[in-house]
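Beneath this line is the structure, given in structure tokens, with notes to follow.
Missing here: one protein chain of the complex. Every other protein chain is in place.
A and B label the chains in the order they appear, each numbered from 1.
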Amino acid sequence: MKSYREELWFETTTRRAYMNITAQVDAVVRKSGVREGMVLVNAMHITASVYINDDEAGLLHDYDSFLERLAPRDAAYRHNDTGEDNGDAHIKRQVMGREVVVAITEGKLDFGPWEQIFYGEFDGRRRKRVLVKVIGE
Amino acid sequence: MKSYREELWFETTTRRAYMNITAQVDAVVRKSGVREGMVLVNAMHITASVYINDDEAGLLHDYDSFLERLAPRDAAYRHNDTGEDNGDAHIKRQVMGREVVVAITEGKLDFGPWEQIFYGEFDGRRRKRVLVKVIGE
Partner (left out) sequence: MKSYREELWFETTTRRAYMNITAQVDAVVRKSGVREGMVLVNAMHITASVYINDDEAGLLHDYDSFLERLAPRDAAYRHNDTGEDNGDAHIKRQVMGREVVVAITEGKLDFGPWEQIFYGEFDGRRRKRVLVKVIGE
């Protein structure tokens, strides 16, 4: 069994952001040399998500509105009593998920026609990481 | 390490539907010959989910009501400005999740007493796919 690991670093210019990272993950899979296996892609921070959906600007706006409605930035959070101001971001990340696992078949991400991997940032403007771990052979 | 891949195809007669696909996944695991490993089961489309929960009609109704309350079909979505009418479906899928990973132990799905794998369709009435990828040995 082969395994390979790489970190992707991001620093968004806005507090919340949705970035298509499919090309970066694909590059890691190719570097790994794995032809059949799985790749785990997860946020290493707890106020960010990795998820799979469409790369369409209207949809990204809809996700953002939906999440802000579910967990508004300016609502009261006990977590913010610690001096943090990101209680909303911990909830938004939980709704969108921490990680995706994608099949690797014949050396490539085994995707349907519209699947794209996104990094969802809910408390940005600082350097944060995504882990890409490949196993297989 | 062994690996095996199969696609399951579905075409629901209603826009939204919840189908128990445990038997189909189990059949793929048996065909794979893997005795110890993991199976990834994921929607290959971005308006559908694969999730694990109980096969009970009342619960399926509760999930559907909950999702329709969170992201009503007839609300305004920017995504629908593209000519699509499935903005709600992209959000519903995100809440229910894209994928499950299930352990394989002694050649079988390593499940608790009530775990069943479901395909959740939020924009159906056309042919769509689920990927089953098995790795292990």
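Throughout what follows, contacts are C-beta pairs under 8 Å (C-beta built on N, C-alpha and C of every residue); 3 or more make two chains touch, one makes a residue touch a chain.
None of these values were measured; they are calculated from a predicted model.
Touch with the chain omitted from the figure is made, among B:L8, B:V25, B:A71 or B:V95, by B:V95. One chain of the complex is left out; on chain A, the residues touching it are 1, 3, 5, 38, 40, 42-46, 70-71, 77-82, 87, 90-91, 93-95, 97-99, 101, 129, 131, 133, 135. Those residues of chain B that touch the chain absent from the view are 1, 36-38, 51-54, 56-59, 61-63, 66, 70, 95-97, 100-103, 105, 110-115, 135-137.
Assume only the chains that are shown with their structure count from here on.
Chain A and chain B, compared by their mean Cα positions, are separated by 20 Å.
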